[in-house]
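Have a look at the structure that comes next, please.
One protein chain is absent from this view; the other protein chains keep their places.
Here the chain labels run A, B and C in written order, and each chain numbers its own residues starting at 1.
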Amino acid sequence: MDLANLLLIPLIAAVLILALEKCLRRNHSSYPQARPYSGGGDLSSHAWCRFHVRYYPMALLLIAFEMEMMFMYPWAVVYVAEGIKALMEMGMFLTILALGIVYAWREGVFRWQ
Amino acid sequence: MVGIWTDITFYLCAAIAVFSGWRVFRTDSMVRASFLLLISFLAVGVIMLLLAAVYLGTALFFMMAVEMMVMALFMVMFMMNPAGLNPMNMVHQPWVAALLGFAVFTGLSLVAVYGEFPANPAPADLDPVRSLGRELLGDSMLVFESAGIALLATMIGTVVLSSHRGRYGPANEGSEPPGLDPGGPPAKSAAQKQQQREEQKEQEEDKQDHDQ
Amino acid sequence: MILNELLLPIFVVLITLILGAGVVDYLHHATSALGKQMSLRRSLNPLAPLYRLGLALSQQSVITEHPDRLNLRLAPALYFALAALGLAVVPWSADFIPADLVTGMVLWGAVEVLATVVIFLCGWSANAHLPLLGAYRYVSLGLSYMLVSMFVLIGVALPAESLQLSAVVESQREIWNVLRQPMGLPLFLIVGLGLTFWGPLDFASSPDLDRGISADQSGASRLVWQLARYAMLVAFSFMAATVFLGGWLGPWLPGPLWLVLKATLVLLILLWMGHNLPVMTPDKFISVAWVLLLPLSFVDLIWAGALALW
């Protein structure tokens, strides 16, 4: 039952909003209105083109670092039962990964390129 | 009653997973492709939830959401035409690949149909999260810690390879791009081109002044 | 049985989100008027949200040229669905929990990350420069606040010895987490500002991009996007109240009422922060998130761990 609720609630919510938008929409805009708003600027191209995302090293670092979460959630559940052993082990694991973060910080990864 | 609904959900999710996995390679819009792959992962995550792998299912949601978000960013960075406004077809050896893919599918399906696997389901009172946690702190401690080392190596590797700015200045200082055709003169960067253009303009202006 | 276990939870979650969105709208405009020389009487009018609703409905829904139509329609619906998913795991009392998942905490993490995807899609699909810039900026924020949120939530899971939210509430019977882990709630509130791109962390629809991803929305599509955004704020408030303020625990009053009161308190704090904190720039926030907030959440986790063993 919990699983059914978990799947049904977002599904119904999404359908509700889609239906609401469809009912309320009054869409008969003319061409000048459909032109993307650009704050008075003149558009020379469409927006979907190659784009230099300035924080890409941070994104790559995150993919590697975020894996640690997969290990941390089960660890958190047994932490109190296992006691000091769990503390030492996760301390070691996080120290290893924190080294990576410190290195990346010193290399200037967290500034926009 | 519950069993029927589980089956319906399973077949629905399986269809979504395979179909969106297939559409990944058929859509023109690269951003759509990466989010189609995300949908495939989400559907597999729901199947995992149905199999009572509660932790793996939910964790798959957030891991894959991050990975596909980054994937979409890199699509935009590297594709000439990330939205696929003009249809394009960037494939090589499509028939060989399709044949091999189909062969692997058939082989694995035959194994699935004719192979004999022990029917040994997980006990109903198993707490998947807790047993996993005990495993991490017990027998598999070495696996867990060496995963940490591997991730550290990955982090350092990505920083070294991808960061534009090294500690001692720009990473590509002193290097020049390769030629546009093999063995040709190096391709100019945008800044160099701009500089050249400005120099040319100045020369022309000088010339005009001179003429007057 | 079906009525009690299936329909009632769905109904409660959806009604909470929709009514809550109205409350957010009212409180947002009322608190914003308090600080400025604006007509207080009009802003405090309880019918003001309805007036704004009518205004939005009377507008045309203009759509930009050649958008990614499917994603344009889907993005607000999915954002609202994520808010509903997040609210679904929140327990209302000891025996009324819409979806009592063993890994409710992990699911909330997934909601936060998927919200980044959906907000990116919303900016991407309009095929216009300003929304797209807002989307790219937002992703930098979404990727950097995520880790902070996870660490803070794991700190909360330690004393509860479970990732289940009902167990987290039970673990706060003696002392609330906001007192036990004093750094948790402030860090989590910053995450909340990021999740709903509100106030100081509003990179996606910031004024310097002329409202970014909302620049090309109008009429009904703008209305549903605002609704989804307010709903996410509501879902976040409920989650923060459950995780840090003891959820439905409380004397005299019934549990659900306590939960609503605490969520309203969190909501007011968030709105206050939205009006009063200085605006960040996206490039600065990356550094702040990784160099300041992430170590702080480490410290929070160590604090929580030491206290749980003691």
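Couple of notes before you dig in:
As a working rule, a residue touches a chain if its C-beta (ideal position, glycine included) is under 8 Å from a C-beta of that chain, and two chains touch if they have at least 3 such contacts.
To be clear about the criterion, contacts and distances are computed from a predicted model.
Only one chain is not pictured, and the protein name UniProt records for it, out of "Carbon monoxide dehydrogenase", "Dihydroxyacetone kinase subunit DhaK", "NADH-quinone oxidoreductase subunit K" or "Multisubunit sodium/proton antiporter MrpB subunit", is "NADH-quinone oxidoreductase subunit K".
Although it is left out of the displayed model, the omitted chain contacts the following shown chains in the full complex: A, B. Across B:A65, B:A83 or B:L136, the residue that sits in touch with the chain not pictured is B:L136.
Not every partner is drawn; the one left out touches chain A at residues 56, 60-61, 63-64, 66-67, 70-71. Taking the complete complex into account, residues 6-7, 10, 14, 17-18, 21-22, 24-25, 30, 33-34, 37, 40-41, 44, 47-48, 50-53, 55-56, 59-60, 63, 67, 70-71, 74-75, 78-79, 90-94, 96-98, 100-102, 104-105, 108-109, 111-113, 117-123, 126, 128, 131-132, 134-136, 140, 143, 147, 150-151, 154-155, 157-158, 160-162, 164, 171-172, 175, 177-178, 187 of chain B touch the chain not shown.
Rule of thumb we're sticking to: only the chains that are shown with their structure count from here on.
Each chain gets a centre from the mean of its Cα atoms; for chain B and chain C, those two points are 28 Å apart. Per-chain CA centroids place chain A at a distance of 14 Å from chain B. For chain A, the set of residues that touch two or more other chains comprises 3-4, 6, 46, 48, 51, 53, 59, 62, 65-66, 69, 73, 76-79, 101, 111.
The set of chain B residues touching two or more other chains comprises 55, 59, 62, 66, 70, 73, 83, 85, 129. On the chain B side of its complex with chain C, the touching residues are 29, 31-32, 35, 38, 54-55, 58-59, 61-62, 65-66, 68-70, 72-73, 83, 85, 127-129. The part of chain C that touches chain B in the complex is made up of residues 66, 68, 71, 101-103, 106-107, 109-110, 112-114, 116-117, 120-121, 124, 127, 136, 139, 142-143, 146, 163.
Put simply, chain A touches chain B in their complex at residues 3-4, 6-7, 46, 48-53, 56-57, 59-71, 73-79, 82, 85-86, 89, 92-93, 96-97, 99-101, 103-104, 106-109, 111, 113.
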